[in-house]
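Written below as structure tokens is the structure these notes are about.
Only a single protein chain was left out; the remaining protein chains are all shown in position.
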Amino acid sequence: MAGNTFGKLFKIMTYGESHGAGIGVVIDGCPAGVELDIEFIKYQLSRRRPGQSKIVTQRKEKDQFVIQSGVFEGKTTGTPINLFIANTDQRSKDYSHIQNTFRPSHADYTYFAKYGDVRDYRGGGRSSARETAARVAAGAIAQSILKQKGIEITAYVSQVGYLKLDKNYTELDFSRLEENPVRCPDLDLAAEMETYIKQIKKEGDTVGGVVSCVVRGCPAGLGEPVFDRLHAELGKAILSINACKGFEYGSGFDGVVMCGSEHNDLFYKDSEEIKTKTNYSGGVQGGISNGMDIYFRAAFKPVATIMRDQASIDKKGEEATVSGKGRHDPCVVPRAVPIVEAMAALVLLDAWLLHQAKI
Amino acid sequence: MAGNTFGKLFKIMTYGESHGAGIGVVIDGCPAGVELDIEFIKYQLSRRRPGQSKIVTQRKEKDQFVIQSGVFEGKTTGTPINLFIANTDQRSKDYSHIQNTFRPSHADYTYFAKYGDVRDYRGGGRSSARETAARVAAGAIAQSILKQKGIEITAYVSQVGYLKLDKNYTELDFSRLEENPVRCPDLDLAAEMETYIKQIKKEGDTVGGVVSCVVRGCPAGLGEPVFDRLHAELGKAILSINACKGFEYGSGFDGVVMCGSEHNDLFYKDSEEIKTKTNYSGGVQGGISNGMDIYFRAAFKPVATIMRDQASIDKKGEEATVSGKGRHDPCVVPRAVPIVEAMAALVLLDAWLLHQAKI
Amino acid sequence: MAGNTFGKLFKIMTYGESHGAGIGVVIDGCPAGVELDIEFIKYQLSRRRPGQSKIVTQRKEKDQFVIQSGVFEGKTTGTPINLFIANTDQRSKDYSHIQNTFRPSHADYTYFAKYGDVRDYRGGGRSSARETAARVAAGAIAQSILKQKGIEITAYVSQVGYLKLDKNYTELDFSRLEENPVRCPDLDLAAEMETYIKQIKKEGDTVGGVVSCVVRGCPAGLGEPVFDRLHAELGKAILSINACKGFEYGSGFDGVVMCGSEHNDLFYKDSEEIKTKTNYSGGVQGGISNGMDIYFRAAFKPVATIMRDQASIDKKGEEATVSGKGRHDPCVVPRAVPIVEAMAALVLLDAWLLHQAKI
Partner (left out) sequence: MAGNTFGKLFKIMTYGESHGAGIGVVIDGCPAGVELDIEFIKYQLSRRRPGQSKIVTQRKEKDQFVIQSGVFEGKTTGTPINLFIANTDQRSKDYSHIQNTFRPSHADYTYFAKYGDVRDYRGGGRSSARETAARVAAGAIAQSILKQKGIEITAYVSQVGYLKLDKNYTELDFSRLEENPVRCPDLDLAAEMETYIKQIKKEGDTVGGVVSCVVRGCPAGLGEPVFDRLHAELGKAILSINACKGFEYGSGFDGVVMCGSEHNDLFYKDSEEIKTKTNYSGGVQGGISNGMDIYFRAAFKPVATIMRDQASIDKKGEEATVSGKGRHDPCVVPRAVPIVEAMAALVLLDAWLLHQAKI
């Protein structure tokens, strides 16, 4: 209810602040008997980690975690899993200048309006994207379980500023995704994006981007009708990621100019499987998966922290200047890739588990 | 959990099928002492109603409702409100041809995959957009309550096919919105859209569109952090509307090409109020309202039912033809306007109520 | 959240007032493909129905219901089921005397305190036990499904005032339960109870009682640990029934005088089944069913409406007299039997469904 809890059957509650003791997550509802893939959790965290390349924030967090419950002899027991990541490289004094001042397009003012004058202003406190490390860890566990069921989730960067990847995911080779720090599967474009991000960074500025995601191997029948449609749950999950401003699946906003006669996905039978010839539906019809690939796109705004002075006001409503300090990302999408995968995995595992609850 | 329930404090459960006895909604959590604005409920239903103009489906439903509980002497008592709308003009035999066949891009196949061979195929059964009448009725009650709190929600059509309204909502005059059947505030463009929809209809085809929405008067502090961000809840609510393929708020997908230095909304004080000079944030920062207008856009695909023959398969997996029958909308957005308002109202009232739960 | 919703996977929302249009329930999450046992729903309603015998209230309600959604050709479709029971014999003017006065030990004052001066005072409005008809209908559907899974629920009256049935359920013959209007399986004691209730009624008074319940055939493994223990969910469900003042399962309050050495249930193997020699645990250990019979007892207070004058106060806080009017039960337990079964069924089906949600 208070917003830090996600999921119904595979339910997570995250906690922690950017400059506090650390961040963590408790998972209530992880199935029993799952052999935890610790290496995969580490891998996903390393992809989200600050300091991983020159185009991301230089805060040095190793994001080492401890698991304090719910796992016995390497396997989940069905009881809650608490996973904790200590903060190690917080430089809280970097933030003393914003103790009383609201940074533009950050959550400083809205938290002040909501919670009153008791907020942990250091690094944005709870509103910091550092919270997403907890999501990535929980999501990695969900991803591992889904993988055993044949469901694979792959996100990638498809746009940085005006540099846009105009290919459909089916034409892309994801095997070399990690060869460039941007996580764009088109390596030429990735190089351009990298250069662009570096230039933007040099200017003390930031830029937005798009993360695309495809889910393969999802069986038909997942998702609930009416309000909890699979794509609506995915939408909420993705929109809850810091800096996300939009979500579309299947044909998305581009589909509005199409006619029904071209947009409709015709069914056919491929050996024993029911498929559609096109997939403008994005793998979901009436809110329920139809067995085709699920794909969606998420828009991310330019990071609000820039290395320039900006006019603002302080708590008393008086004019103040916010100067650009701290260590921040010039573009959020390279690090958003594993977060998008994590959120998608949390939604899909929940839908998968719920789908078992039949007579 | 099973998808037909929405909201936390102002919680609704909708029920009913397109060709059954009717559709309805129970509201659990409507505050006590609210004088029900029956005329406004009727008005909103009339805007969603089939047969309202020549550019929508010609099914004749008056959508007359009865309230069977929760209201005493014209006022809500705090107990559940059941509102029921009987179906009167269903022509179920129109659908006998799809009893065993899956219509392309409909929910026929996915419901079959999820629930087995027991579905009410008539008019799409539960997956029909007829279900949204229940949302509109419940949403109208929420809208009335919000209005008393100074929060006003206005949706309108901003795109039909390639015809796009390229003005910001601040430049528009909503007073004449109902003068054209499309519900586009630019009357010249509206006329073009109307002509276009008629032409599409003549061709037995359908087309998509965009509904935009603005929320004025929302105080700062509404919405929860992390997973239940106000815009994420709005996103889920809007994406749960039939045919919706995308949601964006504030700068949305267009914002990804911007730099932080132009995208950041600078705070200033306007007499006693804190405002921002621009509003790319769309009235929400860190998932919490900041007191500025909240605005968002929703993409709707072309209606799947077209008046043409289409190749498909049947329940046994054999090839079949779906012929275009029944009464349907050539473009869904004119009727989607009150539905978008309803869903936004449900989210905002929930956030408003939750915001009161403080010490 | 607002209290009229129950269950997680098999979720119900009830609505309606004692003297309004009627009462009803929407079930969101009923599995698809269930052949509805209409006769069993009617049977259970007839056991709860007023006017069924001389020892219950003489209000004449046939409790005929209509099912308005979620069922197609006799089978559930997985979509919400709305079941509505119209009120037919309300005599609202019987209640004009309590429009402004608080009846002792009723909910008049507390509803006034909670919702303000807008309550439907007629017959207690929403707080009337008439609401339980909706539970019985939904519970009957759950009972039918459980029965198919081999789980049978039987409730009976084990105490009326000081007349107490001192036998364990294992010694009782339930086959003749319906032969007496009290629903006590010991027919001699039942006759005594009947006489006692008639005498109490003659005196214009009321008396309390106990309903016992046994669940047979529940497999091991149902229920969740820690907060949502199976017996805690049962306890909440049963305590939510009007007039219920206590719940105990297994050894209950009597168990507190026992020593661990006698109370512990020793495991043994009976052919291939694991059983316990005694069953003080009441079929639940650590909140999870162990495969033995689940049994519990529920205490019901004497009905608050008596046919005597009572001193009270009115809305303005002034002294007033509440005179005994209307048609009421001298003892609630005979009619509570199917309600207890219904609530137990709702809890167990939910636990059963949740138990399927595994990998």
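Order as written gives the chain letters A, B and C; numbering starts at 1 within each chain.
The rule is short, and it goes like this: a contact is a pair of C-beta atoms (placed from the backbone, for glycine too) under 8 Å apart; a residue touches a chain by one contact, two chains touch by 3 or more.
Since this is a predicted model, take the numbers as computed values, not measurements.
The missing chain, though absent from the display, is touched by one residue of C:F65, C:F84, C:Y111 or C:W352; that residue is C:Y111. Residue in contact with the omitted chain (choice from C:S18, C:T57 or C:S127): C:S127. On the side of chain C, the interface with the absent chain consists of residues 1-6, 8, 14, 102, 104-107, 109-111, 113-114, 126-127, 131, 159, 161-162, 200, 205-210, 220-221, 223-229, 231-233, 235-237, 239-240, 245-253, 255-261, 263-269, 272, 274, 276, 280-282, 284-291, 299-306, 308, 310-313, 317-319, 354-355, using the contact rule stated above. Contact between chain B and the absent chain runs through residues 9, 31-34, 79, 145, 148-149, 225, 353-354, 356-359. One chain of the complex is left out; on chain A, the residues touching it are 1-5, 8-9, 11, 13-17, 20-24, 26, 28-29, 32-33, 66, 68-70, 72-73, 75-82, 84, 111, 114-116, 118-120, 125-126.
To be clear about the criterion, only the chains that are shown with their structure count from here on.
Distance from each chain's C-alpha mean to the overall C-alpha mean is smallest for B. Set against the C-alpha centre of chain B, every other chain centre is closer than that of C.
Inter-chain centre distance (chain B to chain C, centres taken as mean C-alpha positions): 39 Å. Once the centre of each chain is set as its mean CA position, chain A and chain B turn out to be 26 Å apart. Taken residue by residue, chain A touches two or more other chains at 225, 354, whereas all remaining positions touch fewer.
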